[in-house]
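And then subunit A:
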Amino acid sequence: MSPTRTSSMYDAIRRLFLFFFKIFWRRKKAFTGFIILLVVYVIPAILAIAGLVPKLPPAKAGWENMYAPPSLNDFPWYIFGTDFTGRPLLLCLIWGIPSALAIAFLAGLFTIGIGLIIGLSAGYIGGLWDSIAGIIMDVALCIPSIFLALIFAAVLPTDLKRNPFIIAAILSITAWAWLARSARAQVLSLKKKDVILVAKAMGFRTWKIIFDDVMRYLMPFIFMSLIMSTVSAISGYFGIAFLGLFPVDVTNWSIQLSQAMSYLGALGLIRGGKAQLGFWLPTIMMILIQVALVNISEIVEELFNPVLRVRLLGEIEKKK
Partner candidate 1 sequence: MTEPLITVKNVSKKFSFRKGLRTTEFYALKNIDLEIPKSSIIGLVGESGSGKTTLGKITLALLKPTEGEVLYEGKDVFNLTRKKEYRRLLQYIPQDPYASLNPFKTVKQLLIEPLLYHKLAGDKREAMEMVHELMINVGLTPPERYMNLYSPQLSGGERQRINIARALIIKPTYVVADEPTTMLDASLKSGIMTTLRDLVTETNISLAFITHEMSLMQFFGPNFTVAVMYLGKIMEQGTLKDLLSEPLHPYTKALIHAMPVADPKYRSDRGILLKEAPPPSPISKPPGCPLSDRCPFAFDLCSKEEPILKNTSATRKVACHLY
Partner candidate 2 sequence: MTNNVLLDIKKLRVDFLGVPTVRDVDFKIFKKETLGIIGESGSGKTTIARAIMRILSEDGTISPDSSAIYYGLGDREVDMFKLSLTEYSRLIRWKETSMVFQSALSSLNPTLRVKDHFVETAKAHGLSNPSKIMERTWELLEAVKLDPDRVLRMFTVELSGGMKQRIVIALSLLLNPKIVILDEPTTALDVLTQRAILDLLKKLHETFKLTYVLITHDIALIADLANRVIVIYAGKIIEEGSVEDIFYNPLHPYTKLLLEAVPKLGEFDRLPKPIPGVSIDYMNLPSGCSFHPRCPYASNICMVKEPSLINIEKNRRVACHIYTGLWKK
């Protein structure tokens, strides 16, 4: 590569970096969320998948091994003590991250995928398909998604239930309807505004109009929908797991939580003692990721408002 090309690539990366830095400087909450997501979830997940984290040791029977207090054995894996199977708690928590992230984001992607396909086509094509799609959307919005997911979870065979794609699909069964509605409304509003008319007059093909023109208006919706559906998939997943409808898996934080709760009983939580960490830590893991994601969604304005984006980029240019 010629020196100018490498330098322009370096330049572009540097600008991108500064751009995100600027955004996060303006939105400190989003920045916190981003750091949490990175440090507590993404990096450990990467380390785990890369094999830098030891696999879970086999369960150790015996009361003294259940919820053993923190120790410095085999640093750092026993700093939170053990879980109800005698395995190191920290390790169980870490190994729970990849599947949680995968299921959550897959659910998010399914949601926006289905939502966009149905919503955009309903708005653009109109007519009979719009009426049919409208009915489907309304039904999806009315059905309590948790119950539907519970039913599916209860009915599916066990091996399917371990498959993250299937789980993600169950969790997004009705979540797509909100985005579909917004997408449809956006297309209709653009039709009224002559934007689509002019694009048609220019001769652009339908696909191009939808993906190049209409989508740009939808980006904030898509982003928000991605985050929101990811968050609700997380709580849905752990909710169903808590009820015991997914196969027992020590890496599942909700299962850890339910075991800790049955160990502690009603008063154990107040009286203190063993399994406190086994209760609080999985809970924090489940909640913290949702909080982080929701806070990150604050930057939607900066990302997708072109005027704001240009202004920020302009400020970067000036500082050079």
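Quick note on the criterion: a contact is a pair of C-beta atoms (placed from the backbone, for glycine too) under 8 Å apart; a residue touches a chain by one contact, two chains touch by 3 or more; residues count from 1.
The candidate set was assembled so that all candidates are chains of the complex that A comes from, given by their letters.
What you see is a predicted model; the values in this text were computed from it and never measured.
This complex places subunit A in touch with one candidate out of 1 or 2, and it is 1.
By the touch criterion stated above, subunit A contacts candidate 1 in their complex at residues 193-195, 197-198, 200-204, 208, 213, 216-217, 219, 304, 306-307, 310.
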